[in-house]
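Complex shown without one protein chain; remaining protein chains in place.
So, chain A:
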Amino acid sequence: MSRSTEKAAVSGTPSGESTPRPVLKIDDLRVTFATDQGDVPAVKDVSFTVAPGEIVAIVGESGSGKTVTAKAILGLLPETAQGSGAVIISGNDVLTVSPQQLRKIRGRDVAMVFQEPSTALNPVYTVGWQIAEGLRAHRPEGKRVGRKEARKLAIEALGKVGIPEPEKRVDYYPHQFSGGQKQRVVIAAALALNPGLIVADEPTTALDVTVQAEILELLRDLRDRYGTSIVLITHNMGVVADLADRVVVMFEGDVVEEASASALFAAPKEAYTQKLLAAVPHLGRDSASAGFTERAFQDKEVLVRATDLEIEYPGRLGSPAFKAVDKVSFTISAGEVFGLVGESGSGKTTIGRAIAGLNRTTGGSLNVLGYEMLNYKERSFRPLRKDIGFVFQDPAASFNPHLTIGECVAEPLLIHTDLNSQAVSKKVADLLESVQLPAAYAKRFPHELSGGQRQRASLARGLALKPKLLIADEPTSALDVSVQAKVLELFREIQNELGFAALFISHDLAVVDILAEWVGVLYKGKMVEQGIGNQIMGNPQDAYTKRLIASLPVPNPEEQAKRRALHQALLGAK
């Protein structure tokens, strides 16, 4: 089904005789922002069209102008932005129409699906009311949309997006839905007036992989059934491979390449696209545990041993405590990279923080470097801290904005050693060099570094005292793919060289597979499966792990189509 539409769309775009009128036509779009540092061009000269029933993906890394382009389509540019060129939707140029006309176009001709479903819905109104809001705003001249009719239409829209029992759920408030269902509601609201075009800005970025697969399925289904065109903004190549017919690659405000999805993934023309695609981690390629048949480092000293570990967060008055980690047992040996994967709320970060003494354990046993964390005292644990390094998720927030990079990296040295200031600054220069940053960067402030550079500096700080154990909590999830590839490569090199043990926490299976020899899968606080990396990824045993791996979209349309069929079969079998 999707294959045939794709063909029609591709042949119908550039020079076809009977081209259907495009739903969206963007011509020479330029957007410039006024900032304190003068004018900054965000989008320079972007042109493309979207045919009826076509899914066009705009991909690019942060700062490429993809979101600004999406906002320009709906006329949602902030006051400080100045747009020129033309964005034509059903005969109207969004950039020049009056606010009244623009309001009519929004919702009726084009609708938007936002990244974060929890903030896109108003928590004090029922979802039915919010879906009907669009209907009321667009009532035909002189006719009011009655309460009953609005409700009927809202129920219909909820049914379309696959919310079970829409007659009942229409009166629910947003907090009564899960994240994936909330995104379905947002899509239902966008669909209420049957717009020809939906602009989806990173619609699955805030969702877990298994939920992402469902939302992608829903979007494809909408196109197939109602012929809705979709402009999909994303940085995730797997999502593009799964859904898009045509791809527009953007870099620094320019369109670098435009091609059909199958052509782009098979043979990218531009150097930038090639680099971008090469940087995307691909499950099953470049595995750290390739060829392993038994657990490495088994004979080495055990640094961390968890036995039936339990971690509870106290509940509010009257409600029971929340068990974030439930009877989890594992060991990390010296020199081993332990990969911990799981979706949000699975307890993976809680375990990492507990090992570093940032969370208290409440049951079972957690032994870190010979110290039992159950009777934790900051004072007695502090001497052990020099053997534990920690790399945080957000490199921007994990540095004190008022200290230079050099001062931040030097901090562990100042606390745990009595080197003089000259020796410290020499050591800092060495450390920065080892993470491939120029020594001169020690004098810079964190905001003067890019995300990848900051994360490398963060790694340098984590390794300053040559720790036995490094805990890396989602260290690359805030980075762009090409930067992520570099950081992962560096991590691997340094780990090989220094041979520290590491707990690598991530939601991204492909990333974990690249680094970790031994992988544990967490689901709702329980360790459902652990084993050698390539075996978990290639031949999962647990039902949840199977679903998790099947949900992960791979950056290859042909392969992804096969995987999708498998995934559906798996869900059907359940």
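Some observations on this one:
Keep this in mind: a contact is a pair of C-beta atoms (placed from the backbone, for glycine too) under 8 Å apart; a residue touches a chain by one contact, two chains touch by 3 or more; residues count from 1.
Note that in this section contacts and distances are computed from a predicted model.
The listed choices are "RNA polymerase sigma factor", "Ferredoxin", "Peptide ABC transporter permease" or "histidine kinase"; the UniProt protein name belonging to the chain that is not shown reads "Peptide ABC transporter permease". Only one residue in the set A:411, A:508, A:542 or A:559 touches the chain that does not appear here, and it is A:411.
Contact with the undisplayed chain is limited, among A:386, A:427 or A:492, to A:386. The omitted chain makes contact with just one of the residues A:81, A:263 or A:369: A:81. Only one residue from A:37, A:98, A:375 or A:421 touches the chain missing from this view: A:37. Those residues of chain A that touch the chain absent from the view are 32-39, 80-82, 84, 356-358, 382-383, 385-386, 388-390, 392-394, 397-403, 411-412, 415-416, 458, 461.
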